[in-house]
Structures are given as structure tokens and as C-alpha cells.
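Written out below as C-alpha cells is the structure these notes cover.
Presenting subunit A:
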Amino acid sequence: MSIILSLNNVRKNFGATEIIRGVSLDIKRGEKHAIIGPNGAGKSTLYHLISGRHNVTSGTIKFKDKEIQNKPPFEIARLGLARSFQVTNIFPRLNVFENIRCALLWSNDYRYSFWHLLGKQTELNEKAMHVLEQIGLKDKALYPSGELAYAQQRALELGIAVASDAELIMLDEPVAGMSHSEAENAVELIKRITQGKTLIMVEHDMNIVFDVADRISVLVYGELIATDEPKNIRANQKVQEAYLGEVATSA
Partner candidate 1 sequence: MKIRIFSSKINILLLTGLITLGSTSQAQEPVRIAFMDPLSGTFASIGNSGLKLLQFAADYLYNSKGGILGGRMIEIVPLDNKQSPTETQLQFRRAISDDLRIIFQGNSSAVANTLSTTISRHNRRNPDQEVLQINYSAVDPILTGDNCSFWHFRFDAHVIMKLNVLTDYIAENENIKSMYIIGQDYSFGHVVSETSIELLNEKRPDIEIVGNEFHPIGQVKDFTPYVTKIVSSGADAVITGNFGADMVSLARAIIDAGLDIPIYTFYAAYDGITATLGEDGKNRIRLVHNETSNPIPTEERKDFIRAFKEKNPNYDVTQPRITNALQMVVNAMEITQSTNPYDIAIALEDMRFVTMSGEEIWMRGSDHQAFQDLHVSVHTDEGVEFDADNSGYGLYSEYKVSAEDTIDETSCNMRRPRR
Partner candidate 2 sequence: MGLIKKLSVWIGYLVALLVAPLFFDSILAISILNQMTIAIIFALSYNMLLGQGGMLSFGHAVYFGLGGFLAVHALILIEHETVFFSITFIPAIGGIIGLLAAVFIGSFSTRKAGTVFAMISLGIGELVASSSLIFSDFFGGEAGISGDRTFGPLFFGFDFAQNIEIYYLSAVWVFIATIFMYLFTQTPAGRMANAVRENPERAEFIGYSARKVRFISFCASGLFAGIAGGLFALNYEFITEENLNAITSGRVLLMAYIGGLGYFIGPIIGAVILTLMNSLLSNYSELWMLYLGIMFLLTVMFLPKGFAGFIMMHQTAWVKGSLKQLAVPYLITGIPALLFSTACVAIIEMSASEEEVFHYLGMELNPHSIFTWVIAIIIVVASFYATRRSLLQLANAWESANEIPDSKDSES
């Protein structure tokens, strides 16, 4: 399997504090990769570095063999890297359908067009409806997205991330704050819609992680202490000490 995303000794400082301390990681094309770690380990920061929200202090990030560190988010997104957010991040006053359609525009090559009328783009609109169907929001299509229930907003969040048909999808705690049954549905949804794509996921719920992931990386205090298959991670001594010990003390 080829490497789709490759981090090489990535570092990030905020002022004097080093948040990410030399992370190197290769993600294989088509795998489902989970990143776990205690609170404050730098998981979200790592996401922000990869997706272009923050600039790296040093190191390189390659996506499909192109260096993408310190590039603006939209350029990275155009290469085929989509992400979701831990805190719901949608277009609240647009309706659900518009949210999804906006997410589809660039990948369907509409760019900054002001000569296409969206109402007439049958194919595009069908695609958007299809995504809505997948995330189960078809009947809410014309609803202002800001007024959806929480779980529905999370589904929409997911929908925006996957709509563009990106090769690499990064999800940041997709089921955080959901009830058990909602989370189960969400996991099914994630599995369904990321079929055949590369997935990176940050998640706290270990059941979900071990259920979904092909490989797992453990991030502790800005360092990757292990990357391996789930069963090896479970057995890994360092992980046990650093990560599960942390959970134990914080509980």
C-alpha cells in the first residue's frame, strides 16, 4: 500500500511551549487510522497543522507526495484532504441542503463561478441530495442548519467533511457528546461513507476506536509513543503506562 500522508519530525511551538514535539507518521492509502491520547496531548493541534489552520514550527508534511505544511487550508482541501471539527462548525443560517451543496462546489469544479446558476445544476443538486440521504437528513433539507438538534448537526458536520469526495478524511471526535445509541448510528454512518477512502480519526471512545481502526497511533505530550495495529497497541507497555495510567489518575 502506498503512503498518502507523511509527517516528518513535525514540531509546533506556541510561544515558549512546545505542543508537538517531533511527530513522524505515515498514513497508508485506504487505511482507517485512529489517533488517541490523553486530553491536552496535542491531537487537535496536530489536526490543525495537517489541515493548514496552523503553521508548523519545523518539519514537513507531505500529502500525496506534495509538501503541504504552512499552506492555507483551502489549498490543502483542494488536494483532496477533508476534515471535520470537534466543535460543530457549520454554516448556521444556511439550510442543510446549502451546507452540503457548498461543500460539493469546489470538488465539482465550480470554483468561484458567477456564471452558473445553482438551481440549474441538476447533477450537483442530486449529489447533494445523495449525501443528505446518506447522513439521514434528507427530510431536513430546507431546515436552517443552526436550528438542528445536536446529533443532527454532528451528522451534518460529517456530511460537509465527506461531501467533497476527498481521498483523505480526518474526523475530530465525531461522536463526542452523543448518547450511546446516537454514537452507534454515527459509527455506522462513518463506516459507510468512508468506504474505500483513507480515514484518520481522533476519538476517546476506545470501543469505537478498536471497532473502526486498522491502525492506532498514541500521542502523549506532543510525542507519538506508538503506532501499530489495535491488538499490539492494547498490549503495548508504554501505552499502558503513559496513556491508560493517565486515564487512571485523571479518573
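These made the cut because all candidates are chains of the complex that A comes from, given by their letters.
Simple rule for what comes next: contacts are C-beta pairs under 8 Å (C-beta built on N, C-alpha and C of every residue); 3 or more make two chains touch, one makes a residue touch a chain; residues count from 1.
Since this is a predicted model, take the numbers as computed values, not measurements.
S.K.: All of 1 or 2 belong to the same complex as subunit A; which of them touches it?
M.R.: So the candidate in touch with subunit A would be 2.
S.K.: Which residues of subunit A touch candidate 2 in their complex?
M.R.: The touching residues are 51-53, 72-74, 77-78, 82-83, 85, 89-95, 98, 101-103, 105-107, 110-119, 142-144, 147, 160, 163-164.
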